[in-house]
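Data block below; observations after.
Here the complex is missing one protein chain, while the rest keep their positions.
The chains carry the letters A, B, C and D, assigned in the order they are written, with residues numbered from 1 in each.
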Amino acid sequence: MNILQVNGLTKQFGGLTAVNDVTFDVERGSITGLIGPNGAGKTTIFNLVTGVYKVTGGKIVFDGKEIQNEEAFKIANMGITRTFQNIRLFKRLTVYENVLTACQYNANYSLFEAMVFGLVPKKIKRNSRFYREEKLLKEQAEELMEILGLQDRRNFIANNLPYGFQRRLEIARALALRPKLLLLDEPAAGMNPEETEKLTELIAFIRDKFDLSVLLIEHHMDLVMEICDKIVVLNFGCKLAEGTPKEIQQNPEVQKAYLGGGNNA
Amino acid sequence: MLKVKNLHVYYGGIHALKGINVEVNQGEIVTIIGSNGAGKSTLLNTITGIVKPKEGEIFYKGEKLSLIPHKIVAKGICQVPEGRLVFANLTVKDNLLLGAYLRKDKAEINKDLQNVYEIFPRLKEREKQMAGTLSGGEQQMLAIGRALMGRPEIMLLDEPSLGLAPLLVDTIFKIILDIKKMGKTILLVEQNAFKALEIADRAYVLEQGRITLEGGAKDIASDPKVQEAYLGKRVVG
Amino acid sequence: MSGFIQQIINGLSIGSVYALMAVGYSLVYSIMNFSNFAHGGIIMFGAYFGFFFMTLYKFPFSVAFIASGICAALMAILVERVAYKPLRDRRAPFLYFIISAMGVSIFLENIIIATIGPTFRTYPEVFSAQPIKIGNLAIGRIDLTMFIISAVFLVLLIYLIDHTKIGKAIQATSFNMKASALMGINTDFIILLVFGLGGFLAGLAGVLFGMKYTVYPQIGNITLKSFIAAVFGGLGSLQGAVIGSVLLGIIETITSGYISSQYRDLIAFVLLIFILVVRPMGLMGKVTEDKA
Amino acid sequence: MLSWYYLKGIIMLAGIYLLPVLGLSLLTGFTGLFSFGHAGFMAIGGYTTAFMMMKLEVPFIPAILMGGLFAAFFSFIIGKLTLKLKGDYFCIATLGFGEAIRLLLDNIQYFGGARGWPGLPLKTTLITVIIIDIIAVILLRNIIRSRHGRNMIAVREEELASSIIGIDTFKYKMISLVISAFYAGVGGGLLGTYLGFLQPKIFSLTRSTELTIIVIFGGLGSLTGSVVGTILLIALPEILRSFANWRLVVYGVIVVFIMIARPEGLMGGKELSFDVLRNLFRKRVKEAKAEGGK
Partner (left out) sequence: KKEAGDVIKVGWIGPLSGDQAVWGQCESNAVKMFFEELNNNGGLLGKKVEVVAYDTRGDGTEAVNAVRRLTSQDKVIAIIGPNSSGQAIPISSILEEMKVPDIATVATNPKVTVVDGKVKPFNFRICFIDPYQGAVAAGYAIDVLGFKKAAILYDIGDDYSQGLTQYFEETFTKKGGQVVAKEGFKTGDVDFRPQLTKIKAANPDIIFMPYYYKEVALSAKQARELGITATLMGGDGWPSEQLMTMAGDAVEGSYIINHLDFDDPEVQPFRNKYKQKFGKDSEINGYLATDACTLLVEAIKKANSFEGEKIKEALEGIEIKGITGNIKIGKDTHNPENKEAAIIKIENGKYKFVEKYAVK
C-alpha cells in the first residue's frame, strides 16, 4: 500500500514549468529518494505536497485522500511534515522551545483549560487534562532532543547554532508531529562525511522507531544509495528515472545528467 | 599574504575562537576543516569584518586590516558567505553585477559576466528571475558567480559545494583550481574534506575554536585522526 | 458636470500633497523596511525652515526652497544617526525602529511648541493666490507646482533606483546589509544617502505645504494620510506611493462631494480594506510566493 | 510627600491602561502583529459599557464584560477581513479601523457625538481595577505558558514553519486579536466609568500609538515588561508635569533614549516570576556564603 501517490503533478511559475507531469509514489514504511540536478524541481514538489504552493495540475493522494491545494497546516495535521532546505527555525527561540512548540500537535487541551488550570494549586491541577498533557509534551520534547543529540545545546538560541545542528533541530521539530510521512530536504547539507554517516543511521533509526515513511532529497550520494529503498530522479521538472539505488547508479542517463562519472557514489 | 594572529572571538558569553593563528600565502589554496560549530564560519566572518574580534590582529599584505567590511572588500578580499545570502529581491543579473560593485571597467565586467554564464549556464537561463525564487543549488551558483565578478585577489569560500549536485561539485572544485591558476589565493572551508584536501596546498584543522593540526594538505589527509573524524571510514573515490 | 471636474481637480490637488510626502516616506521604507514616522516631523521642520528663511532672512523663494530641503536632509540624517543607527548596530527588529521614530516625532513636534511656540504662521505670497481659471474651474498655482515637483522627483528617483549602480546598491542594502557589505557596498553611506534624499524631499514638501496652507507644529500629522496612501499603493514602491496618493485624494473628494463628507474617512477606509483584501500587497506591490 | 489621593488616581489610571496594554502585548509581543487601532477597541468597550449601564441598566461588572465582548466581536470581523495581510498592511488596516470607529462615534448623536457622553456612573474603584488586573495578568500568563501561547510565538517567529508543524496560523492570529480586543474593551469600559465621561476624542490615534509605545517600551514578549512599562509610562507624564510645555519634549527624548539604550525594551522577553526572584535570592545567598567562606 502506498502512503503517498503523486499523479501527473505540474507546477508553473509564470512561463516556467518547474514540475512537469511527475508521477511516482512512496511505499508505506519505505525511504524514497528524490534526486536530480539543481533546479530540477525537487523542493518544488515538497512545497506542493506540504501545501506551501498551490498545484497547477495533477493529484496528490495521501493515505487515500486527495490533498492537493489543502492548507499547509491541515496537511501537517494529517501526518505529513518536512524540513526546509533554507532552514526555517523559530530563530529567536531556544532549541528546547523549538521542539516543545512543535509538540503541540500531541495535545488537545483547549484554550479555556489553559486559562483555568495554568496557575492553580498542584492538587487541583494534577487531575486536569492540561497538566497531564503539558507534562507529556515536555517529556516528548526531551526525548526528541535526546534522540537528535541536542540535549547539550538545549538552551541555545536556534539562530546561533552551527549549521549542522540547525538541520538536526529541524528534524527534531518535524518529528514532534509524529508524522506518517516525513519529507527531508537535503538534511545532510553542511555536514561532513562523518556526520553524514551518523545522519544516515539516524534516518533509518527514526523510520523504525517512529514507524514512518520518508521522502528524501539529497545530493550526498553515499547517504542516498545506502538507505533508500527506491529513488526517483528528476531532471528539468520531469521524471527521468525511477528504481532501486542499483538501477539508478547504473542508469546512463542519470549518470550523464546528474552523477557525473559515478565517482561520487 | 593573509595572516591571522591570536584571534579571539566571542558571541556574548560564547568563546567561539580561542586564539587562532592562520597564514595564507600568495597563490595558495588553504583549507580549514572542522566539525559543526568548530568556528570555521566565524573565522571567515571575522576576516571580512562582519564579526568583530575581541582580541588579535589580521594582516593583509603586511598591513593591518581595518574592521569595516566594505573597506576590506575594496582591498580585494571577497567572501562567499554561508547560507548564500543572495539578494532575493533582485534579478540574477543584478546580483552578479553587484558582485562587481567596486569595479569601474565596464567592458571587463561584461566579459566576466559572460564567463560566469559559461561556467553556470543555468544562471544565464535564469538571468531575469528573482534570485529569491531560485532553487537552493542555483542560489549557490549565484553566490559563487557573484564573488567571481569581484575579481578578488583572495577568495574566502564558506562551503561552496553545499547543496550542489555531484556533477556540479566536481565543477566547483575545478573552478577553484582554475582560480588558483590565475594567481589568486583561496581560503576554503569545506565539509567535503576529502575533496578539499585533494586540491589544497595546506590545511588547518579547527576544533572547538582552536587549531589542533596544521600542515601540508597531503599530510593532513593521511593523518589517521583526521581520516577517522572528517573523511569518513570509507574514503571514496 | 463642471462640479464633477472641479472635484477631480480638488482630488488631484490633495493627492499631490499626499504624493510629495509619500514619495520620501516610501523611499525610506524601501530601504529600512520600517515606517519612518519621524518623516512628518521633518516635513514640519522643512516648513518652518522655509518660513524663517523667507521672512527672517529674506531669502528669495528659490533659494529658501532648496535651502530648506538641504536643512531638512541634514536633519533627517541626524535623526538617523541618533535614533536609528544604534538600533541598526544591534540588529534590532523593525518594531523598535518604529517606536524610536515615534519618540522622535513627539520630540520634534513639541520642541517647536516649546520653543518658537504653537502659533500658526503664514508664508509671504510667492505664487499668486489667484487660481488659474478655466471657465468655471479653478486650479491652484501651488497645486500645479506640487504636482509637477512630485512627478519630477518621482521620475528622478525611479531612474536612480532602477537604472543606476547606486540604486542597485540601495536595493541590495535594503535586502541584506551583511551581504551588501560583502559586495563592498558602504552600507552606512547608502543609508545616509537614502535618509538624506528622503529628508530633502520632506523639506521641499514642507515648504510647499506651508505655502499652500499654513505652518504649524502639527503638520506632521498629515503624513498619516500619505502613509496610508503609500501602503495603499504598495509599500516600497515609489510609483505605488504616488498612485496611491492620487487615488486616495480623488476617493476622498468624490466621497465628500457625492456621498457624505461626514463619513468620508469611513468610506475611504472601507474601500482601502476592500482593495487590500483583493490585493494584499497594495496596488503596485509585488506579489511573491514564499519560496520555502 | 505624595498625596495618596493623587497617587490613587495615577494607580487607577495605570491599572485601567494596563488592560489594553496587556491585550496589545499578546498581539504584538507574542503574536507579532502590530496594531494602531486599539484605542478603537477601547472606544467600543467604553461606549458599550455606557450603553448597557445607562440605557439598559445592566449592572457594572456584566456591563464591562459586555463591553469587552462587543469589542472582541468587532475585532473578529476586522480580523476575518484583514488578518491575511502582512506587516504594515495589517497595521494600516487597524489604524484605519481605529479612526473609522472614532468617526462613527463622532457622528452618532445618540451617544452624544463629538460632544461626548457625560454623567456616566462612577463605578470604577481602585479595588475593582486591581482585581481585574490580577485576573487579567494571570489569565494571560496561563495562555502564554500553554501550547496555545507557544503557537502564537511560533507564528510570530516564522509563519511558514508554524503551518508545517500543524499550527493554523490564521486561527491563532485571530485568537490573539480577539483576546486583545476583549482586554482593550474592558479597559475602555473601566475608563468610561472612571472618568464618568466618554468622548470619541479620548480614543484618538495618539492613544493607540501610546499603547504600542508602552508595550515595546516594556519589552516585547514580556508580560512583566508590559506591567512595568504601563506603570512607568503612565507615571512619567505626571512626574514631568512641572516641565509644563517642555513635558512632551522630554517624554519624546526618554522614549528614544530607552529604545537606543535598551532596544529590547525594559524587560525584553524576560519575565519576572517568583521562581526567578527566588533563584536570584538563592544565588545571592550562595554568593554571599562563598564570599564569606573565602
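Following the convention adopted for this analysis, a residue touches a chain if its C-beta (ideal position, glycine included) is under 8 Å from a C-beta of that chain, and two chains touch if they have at least 3 such contacts.
No experiment lies behind these values; they were computed from the predicted model shown.
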Chain not shown, its touching partners among those shown: C, D
Among D:66, D:248 or D:266, residue touching the chain not depicted: D:248
Identified contact with the non-displayed chain, of D:103, D:136 or D:258: D:103
Sites on chain D contacted by the missing partner chain, in the whole complex: 2-6, 8-10, 13, 102-103, 106-107, 113-116, 118-119, 122, 191, 194-197, 199-202, 237-238, 241, 244-245, 247-248
Absent-chain interface as seen on chain C, which is shown: 3, 6-7, 10-11, 13-14, 17, 110, 113-114, 117-120, 122, 129-131, 136, 138, 140, 213-214, 216-218, 221-222, 252-254, 256-257, 261-262, 264-265
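As a convention for this text, only the chains that are shown with their structure count from here on.
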Contact-graph separation of chain A and chain B, given in steps at minimum: 1
Separation of chain B from chain D, taking each centre as the mean of its C-alpha atoms, in whole Å: 49
Chain centre separation (chain B, chain C; CA means) in Å: 43
Touching two or more other chains - residues of chain D: 160
Set of chain C residues in contact with two or more other chains: 289-292
Residues of chain B that touch chain C when the two form their complex: 48-50, 69-70, 73-74, 78-79, 81, 85-90, 94, 97-99, 101-102, 130, 132-133, 146, 150
Complex contact set, residues of chain D against chain A: 138-139, 141-143, 145-151, 153-154, 157-158, 160-169, 175, 269
Complex contacts: residues of chain C adjacent to chain B: 165, 168-169, 171-172, 174-176, 178-187, 288-289, 291
